[in-house]
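Removed: one protein chain of the complex. Kept in place: all other protein chains.
And then subunit A:
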Amino acid sequence: MTSELIGFALLFGTAVGLAVLTGRYLSRVFRNEPSVLDGLAPVERLLFRLIGVDPTQPMPWAQYLGAVAVTSVVWVVLAVTLLMTQTQIPVWNQGGISPMDWTLALNTAISFLTSTNLQHYSGESGATYFSQLFVLTFLQFMSAATSLTVGVALVRSLRAESGASPGNFYGDLVRSLTRVLLPLSLLVAIGLVFAGVPMTFAPYDTIQTLQGDLVSVARGPVAAMLPIKHLGSNGGGFFGTNTAHPFENPGMATYCLHLITVFLLPMAFVCFVGYYLNRRKLGVIIFTLMTGCWLLLTIPIMQQEWAGNPAISALGIDQSAGSLEGKEMRFGTLASAFWCGVNVVIPAGALTSMHDSYTSLSGVFMLLGMQIDAFYGGVGTGFMYLFLYIIIAIFIGSLMIGRTPELLGKKVGQTEIQLAVGVIVAQPLIYLGLTAVAVLIVSRAPDGGVALGWLGNRTAGPNGYHGFTTMLYEYVSSVAGNGSGFESLGDNTPFWNLTTALAMLLGRFIPIVGTLLIGAQLYQKPFIPSSSGTLPTESYTFGALLFIVIVIIGALCFFPALAIGPIAEFLTQPR
């Protein structure tokens, strides 16, 4: 156990070190200062000429948001068409794949567009190599680049000078890809291939087991997909069992590499905020707050899993290695729990173990981590969510010291509060509202909705307190753009495909539009230099206030739902 904990500390330390370097690099890239990859400039110029965009031409906010919307619609239409016709595409088709119906295709397209990667299909049987690369991996790159771009746009609007434009969307999008995501992915992919991750277009292999049975072994261009899956906070794996699959994650070496890539950009983005705005201390305080909260969620998960499942202990079974149900033996309890803790706060939502099998109290912390989604959070979007809480904390904190609210020298007024509150209210409205609908169908519809073909099999479907958690988890994960699931839910039904698609769309675009509109408002305002009477944002006291605001407003309103779900499950367990 001790050696594992030291390992986690080293892993975390490495991630922080790399993130600081990357954060400084991001600041150079988005300030258009000279940086390492300036050699790529001719390639970028060619790309810009091809798409007919002048990257130096700033876009007004409305046009900027329009560009986000247009690209998103184009990707979804393209992805749905390709997924529904994937079996007819002759190239890179390993065979034996079933076509997707429109609800699954739509759900899949939206889930990859929104960086959620909910994956109601299973990679081995549901997607051709062509779809994996040209639909899914492509969207993983595009959604991550969009997240990074809009995150940068928000941070730009917090600069001291005022203006009317956050930059050029297409310009930043392309630079996010050429300067950040593609080079990093290439680097990581080479490492993964050496560590044993397959990269092939050959069809599935067949092996004969010792018993003499013939077993089909799925493979494919896996190493191409995995780097961006983690770097971009996507989490959609090549195989159905995600990173638990030995071809995605052969051993501890790839485990560490994967986790570092999950951490890298979300952490680097916080450093970027500090460097870009020339407010290092703000960056440090946000980073400290995020790390503290992440530990507050991860340590209990690790503790709960290590303590083992009380129901199994009650049977007299030895649990000295922790609760092993649903975990891979090659990683063990602690490493699985640590991975889980990282992947619920960072919405990669990649899995090395079955979250459904975790002890009930771990579910509380997983749900909280996803629901707040700002302790590191996704590439760019994590800071966006935290930014909403910052606005609320600034407002209350400034009043407490007798000032009208101001954030980094810009007055926070009615419109900004309206937008921040709107976005914060929208999130519980979506996941609690949709969970209520699902729960109503299960408890009111004849046969729990099975007859309607909506909710999957009753016996395998949601049941009891745990069943409730399963449904809640599905929607929270969708809204948060996390994409992990309690896999006991029979989720490939029209009901789940369509409602989660809605949850993912709203959960992604309401915050993006909302925070960018706040940014647009702030950006236009005159800068007020701070005095000794201003609320000191760059202080640990403000960090404490922010923490209180997140806990009371963000987390506690979740308490009644948690009480019916994982807490009730925990308390009613036999022991």
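Everything below uses one rule, namely that a residue touches a chain if its C-beta (ideal position, glycine included) is under 8 Å from a C-beta of that chain, and two chains touch if they have at least 3 such contacts; residues count from 1.
Everything that follows uses one rule, which is that contacts and distances are computed from a predicted model.
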Which of the following is the UniProt-recorded protein name of the chain this complex doesn't show: "YbdD/YjiX family protein", "Potassium-transporting ATPase ATP-binding subunit", "ABC transporter permease" or "VacJ family lipoprotein"?
"Potassium-transporting ATPase ATP-binding subunit"
I'm checking contacts with the chain that's been left out. Which of A:6, A:202 or A:571 qualifies?
A:571
In the whole complex, not just what's shown, which of A:191, A:310, A:326 or A:428 touches the removed chain?
A:428
So one chain is hidden, and I want to know which residue out of A:199, A:417 or A:498 touches that hidden chain in the complete assembly.
A:417
Contacts of subunit A with the missing chain: which residues?
392, 395-405, 409, 412-414, 417-418, 421-422, 424-425, 428-429, 432-433, 435-436, 439-440, 442-443, 465, 468, 526-529, 531-536, 539, 541-542, 544-545, 548, 552-553, 556-557, 559-561, 563-564, 567-568, 571-572
